[in-house]
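All protein chains but one are shown at their positions in the complex.
== chain A ==
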Amino acid sequence: MAASAAVRSAVSLTQRVVRVSPDCSICPLYRLNACTGPTDGFTAPNRRLRTSIGVCQSEDSSSPEEDKRQHLAPREKVNVVFIDRSGQRIPVEARVGDNALHLAHKHGIELEGACEASLACSTCHVYVSSEHYEKLPEPEEREDDMLDMAPMLQENSRLSCQIVLTPELDGMELTLPKVTRNFYVDGHVPKPH
């Protein structure tokens, strides 16, 4: 058993996922004494997102400590509420510049990001509260193309991996679509032809 573990660590890989324990000190849940314990290993807080525009900021960039370390003015807080598939509201304190999908992962929200924020899937599909939807920049064509494939597409649908927090988005609510599989509203299932 130990030998296999040693063997695994000896194999060098270019993995984009680093499977380490989360650094609790930077997590707002820990700092607010709201942490419910270590995750089950799937929310991978240290997973680096390779976005379509470059490597996403690491979670360190979202803490006041990190801002101080980099001699930056502390970034403004933005409050976001995630509403998960069971309707539960999960308020989250974030910062200007944070990526919504990354934020969701950090807080254990069940949003897959299969393509890791590179506009090649629709698994991070969310509904944006209408007053904040207007404040988001227009989706680029590639995002619209991927949104077209998301089940239960609505007027206020966006891919959360493309949402970067700004001060005007304070109070934004991101709702996860309840439906997880493709079907028509009336229950119709297309027949294979």
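Definition applied: a contact is a pair of C-beta atoms (placed from the backbone, for glycine too) under 8 Å apart; a residue touches a chain by one contact, two chains touch by 3 or more; residues count from 1.
One rule holds in what follows: contacts and distances are computed from a predicted model.
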Can you pick, from "Serine/threonine kinase 19", "Replication factor A protein 2", "AP-2 complex subunit alpha" or "NADPH:adrenodoxin oxidoreductase, mitochondrial", the UniProt protein name of the chain not displayed?
"NADPH:adrenodoxin oxidoreductase, mitochondrial"
Contact residue for the chain not shown (choose from A:83, A:100 or A:119)
A:119
Residues on chain A facing the left-out chain by the touch rule are 1, 3-5, 7-8, 10-17, 19, 40-42, 44, 47, 50, 52, 112, 114-116, 118-123, 141-142, 144-146, 148-151, 153, 180-182, 188, 190-193
